[in-house]
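Here's the structure, in structure tokens; my notes come after.
Only one protein chain is missing; all other protein chains are in place.
Chain lettering (A, B, C and D) follows the sequence in which the chains are written, and residue indices restart at 1 in each chain.
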Amino acid sequence: MEAYLFYIMAAVAVVSAVYLIFEKNPVYSILYLVMILISIAVLYLLLGAQFIAAVQIIVYAGAIMVLFLFVVMLLNLSAKEELKDALSFQKIPAIVMGIVLLSAIGIILRSKIPLGKQGEYTSAYVHDVGNTQLIGKLLFTKYLLPFEITSILLFIAAIGAIILAKRK
Amino acid sequence: MVQYLPILILLILAFGFAITNIVLSVLLGTQKPTPEKLTPYECGIDPVGSAHERFSVKFYLIAMLFVIFDIEVVFLYPWAVAFQSLKLFGFIEILIFVGIFLICYFYIWKRGGLEWE
Amino acid sequence: MDKEFFIYVLISCIKILIVFGVIQFMIISMIWIERKVMAHMQVRLGPMRVGPHGLLQPIADGIKLLFKEDIIPERADKLLFVLAPAMSLVPALITFAVIPFGDKVQIFGYSVDLVITDINIGFLYIFAVGSLGIYGIVMAGWASNNKYSLLGGIRASAQMISYELTLGISLIGVIMLTGSLSLVDIVNAQAKLWNIVLQPVGFFIYAISALAEVNRTPFDLPEAESELVAGYHTEYSSMKFAMFFMAEYANMITVSAIAVTFFLGGWQGPFLPPVAWFMIKLSCCLFCFIWLRSTYPRLRYDQLMHLGWKFLLPLSLLNILITGLVMVLKG
Amino acid sequence: MTNVSVMTFNILSVLPILVLAGFGMIVLFVDILFSKRLGDKNILAYLSLAGIIIAAIVSRGTTPIALYSFNETFVIDNYSLFFNFIFLLSTGLVILISHQYMKRENINYGEYYALILFSTIGMMLMASGADLLNIYIGLEVMSISIYVLTGLKRSKLTSNEASLKYFLLGAFATGFLLYGVSIIYGATGSFNLKEIADFLINKGDVTGPFVYLGVGLIIIGLGFKVASVPFHAWVPDVYEGAPTAVTAFMSVGPKAAAFAAFIRILMTAFGSTHYEWQKIVYVLAILTMTVGNVVAVAQTNIKRMLAYSSIAHAGYLLVALVAANTLGVSGMLFYLLTYVFMNIGVFAIVIILSQRNDGFMQINDYAGLGYKHPLLAIAMTLFLLSMAGIPPTAGFIGKFYIFSAAIKSGYIGLAVIGMINSVISVYYYLRVTVVMYMQEPVREFYPLTISPFIVAAVVISVIGTLHLGIFPSKIMELVQQSILTMR
Partner (left out) sequence: MITVTHYIVLSAILFTLGVVGVLIRRNAIVVFMCIELMLNAVNLSFVAFAHYLHSMNGQLFVFFTMTVAAAEAAVGLAIIVAVFRNKETVNIDDINIMKW
């Protein structure tokens, strides 16, 4: 059943991604991106990362994309769409590059992906302790420094938002 | 994973319910559109200009602050869950974090980011 | 293994159908109760014609809505216009999946949790699903091609995101006390003492935020008739209109159920069976919604934003810090 | 429930970061709370300088061993201390030169100083991070501050556009960086640079091509930040559009920080696979030097010219990275230090001469400067000579070290290309000098208002450029020490 779920979600994500990059109306693009985000969140669940899955929905789909939506509506971009679409000379290299990148990755993946050193957090252990509990503990012990720096990062973002967007 | 199965079932049920409602109303309702009926409602006057006018930057700023604060809140969840084992150490950590957050909040307030004029 | 799995699915389906049916029933009866209660509070009678004391009024309303013409305004975005009510209703309905409405019971030798599913991120699940509800409202406002709808939709969503913050923070105190995000654990932890005693400020903040989150009076600005006609559902008719109403009532039931679970001890209580306790507490919360609606006037939009951002937000953070401090001091 | 182990953490090791964060917030709040009573707001600059000086005092000196803290994710060694010194020096000088500019452009906000200090925190984190996560967070703290700083002049379109370009391309490049990090994580199972190195030494043969892919993507991501050539498209426009003081800031500190992370990642974690990544960096170095210098020749705007010159300098620094020996890395550190002095010196003079709204930015505007303001012209000439690598300036010594390191590692071709490039660069640097001394003024020189701050910055830069050029040995010793504790 998990295999089916993976394939369904992967298909949803890829199809939505294709629509996202060819969709003319930004409002629809946002909805496609939300679909991608949700399907990736389901994949996170399959991978046992429940907390990350929830944060993906809460932060990405529930906050960041809402901000995108607000900006698109604020600027009323949907009315006058991109008048001239992609320049043709850029389209070709882009597609070529896409193919090259994919095939390069594909060639490397042909050989079985070599995985690094195995860690101690097996699924069973994570299940016993609880995914969120473990994240909490690691965040506040091992990753204390980046955690505190994050608050400064958000401070910077707030300064940026205020100073760039607020009319004096 | 199996405990997420009921959610999937419920989701399908809810979707089915919603779609049924939409389809039913299309099937059962009368369909006699007239130009007046289809005009956007503007208190009886003919619509003026485009409906998608730009609205105040204020809403956008609110959404932006929401994104930033939402992240801060999300950081509190794992802390709250692990708090009982982190004890005093965890409390000091979050005190610093929330302290910086409050300074940031105070900054936004003073710069008028929370005013709704 | 397979048989067990099958039984698990079967039991889940039964639970889902029951819960779904009960919610539908509650929505329908809420519509009647709200009209009756408000009428009596305002010394009127309310609906009396259809059935005894107007009991069948909601059904009449439903049939009426079903046969109404389904109008899609010109130059509206047809697909989104049709999908928006569903985007609003579905999240409202599926939030209920993690709320425990009773203790374990034994049926035919199987021990059944009276909760659709107990996941260990239950609390985050509620928030995740709740935060998706915004899309329905914004899309309804945007797709209608109507100024009032758009402004109403934007206002409603700005209000929802503002109060989602405080809603989230107000419940963190409870999480700290319990150390788990599973709602079943949270209810079990309240066997002796309800959390409202330990977290009065948290409950206070939650109550206000929840009112605002579901756009109810005194926070029903998105539908302020005097300014915005009917807000984001101005252009909606027929069952699509009804779906927005269903979503609103379903949301009311959900936030009440969360309040019961987090602060009022869930299904815990003496003498009566747990499910009965749960329903009683839920009904009390829902009654408060109606009561508030007939008591308070509507806030101004700037007052609403100031209340959320300048009062509740710092207060809720302070509440967490004090809770943490007390817990550390008590060891 | 497992118990939480008491972690190894050392508050002293992050003290400079704490000081800067604290002063950033103080500056912000002094501006907000007392802005009406402050008048000319000089105090903001004083406070930021005080913060930088205190941070410098805290992080001065050397350490005999590498001190790891925060569960091996953060390291204080001579290498990071040296970089801290570079960052603090450049930030301090930028604050000195920006004060007057900010007032003239009417953007003298407390936010400016706060963001510059916060950005410096990010740089320090990049130089001291022993873990890819810390380096990534540091990179973002630095970059996001600079995105905002670039767009600080809200009403000016070029500033907005520059900010948008920098932001979109920066976020794009970060995507590649992250993908590289992810692949490295998959192939080795760790984010810790030392653990990655251990894994690669023991089992590197198994994960070969996969690791190369990851390293390649990381090089793309960081290559963008150091403005190496295929990823340089943002540089000229952003340099031109950003407020000049911000241009000065981002041409030095962030570049040094990106190089710090570059060296630390490539040398510590991927030292065992250096034959692979050297090939990539080799090509990048040649492209970067050549394109930077050749295109710079054609520029008429001084800020654009400096942008291409900064690309070219990134190319020289990449040469040092290719050499990948002690001499190369120490040459790079030395060069970065000299680059701080000469580059900020040039920008100081550009700021002194420029008018409101970035008038007076064409090279031809400088005609006759030698007669009108001889001191400024002399200082400018000195900085430009140093950039061109002409003795007895610091730039010459730096280039000398770098190229001899390349030769020593057997990259003679690379060194030759580098020298040819230096010769090209002499042309466009000296052109400015020629214009200053040999041509009649095309425009009136406005009466200049010169604040003591900016004079101090120019004097420090002049002293630095000359001192490093004439007496390089002391600093060189220090630099060589820095590398020893790194590995």
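Throughout what follows, contacts are C-beta pairs under 8 Å (C-beta built on N, C-alpha and C of every residue); 3 or more make two chains touch, one makes a residue touch a chain.
Everything quoted here is computed from the prediction, not taken from an experiment.
Remark: the absent chain touches shown chains A, B, D in the intact complex. Per the touch definition above, the residue from D:S182, D:T300 or D:T449 contacting the chain not shown is D:S182.
Within the full complex, the residue among D:F70, D:F167, D:F383 or D:Y428 touching the omitted chain is D:F167.
Mapped onto chain D, the interface with the missing chain covers residues 133, 136-137, 140, 144, 147-148, 151, 154-157, 160-161, 163-165, 167-169, 171-172, 174-175, 178-179, 181-183, 185-186, 189-191, 233, 236-237, 295. Within the complete assembly, residues 57, 60, 64, 67-68, 70-71, 75 of chain B touch the chain that is not shown. Hidden from this view is one chain, which touches chain A at 2-3, 6, 10, 13-14, 17-18, 20-21, 26, 29-30, 33, 36-37, 40, 43-44, 46-49, 51-52, 55-56, 59-60, 63-64, 67-68, 71-72, 74-75, 77, 82-87, 90-91, 93-95, 97-98, 101-102, 105-106, 109, 112-113, 115-123, 126, 131, 134-135, 138-139, 142-143, 146, 150, 153-154, 156-158, 160-161, 164-165.
Keep in mind that, in the parts below, only the chains that are shown with their structure count from here on.
Each chain's centre was taken as the mean of its CA atoms, and the one lying most distant from chain C is D. Counting C-beta pairs in contact, the pair that comes out ahead of the other among B-D and A-B is A-B. Of all chains present, the one whose mean CA position sits nearest the global mean of protein CA atoms is A.
A straight line joining the Cα centres of chain A and chain B is 18 Å long. Averaged C-alpha coordinates put the centre of chain A at 28 Å from the centre of chain C. Between chain B and chain C the centroid-to-centroid distance comes to 14 Å (mean Cα coordinates, whole Å). Multi-chain contact residues of chain C (touching two or more other chains): 119, 124-125, 142, 150, 154, 161, 164, 179-181. Across the assembly, chain A contributes residues 51, 55, 58, 62-63, 66, 70, 73, 130, 132-133, 137, 140, 144, 150, 152, 155, 157, 159, 162 that each touch 2 or more other chains. Inter-chain contacts, as defined above, occur between A-B, A-C, A-D, B-C, B-D.
Note for the complex: chain B touches chain D at residues 82, 85-86, 89, 100, 103, 107, 110-111. Against chain A, the residues of chain B that register as touching in their complex are 1, 4, 50, 52-55, 57, 59-61, 63-68, 70-72, 74-75, 77-83, 85-86, 89-90, 93, 96-97, 100-101, 103-104, 107-108, 111-113.
If you check the complex, the residues on chain A that touch chain B are 2, 45-46, 51, 55, 58-59, 62-64, 66-67, 70-71, 73-76, 78-79, 130, 132-133, 135-137, 139-140, 144, 147-148, 150-152, 154-155, 157-159, 161-162, 165-167.
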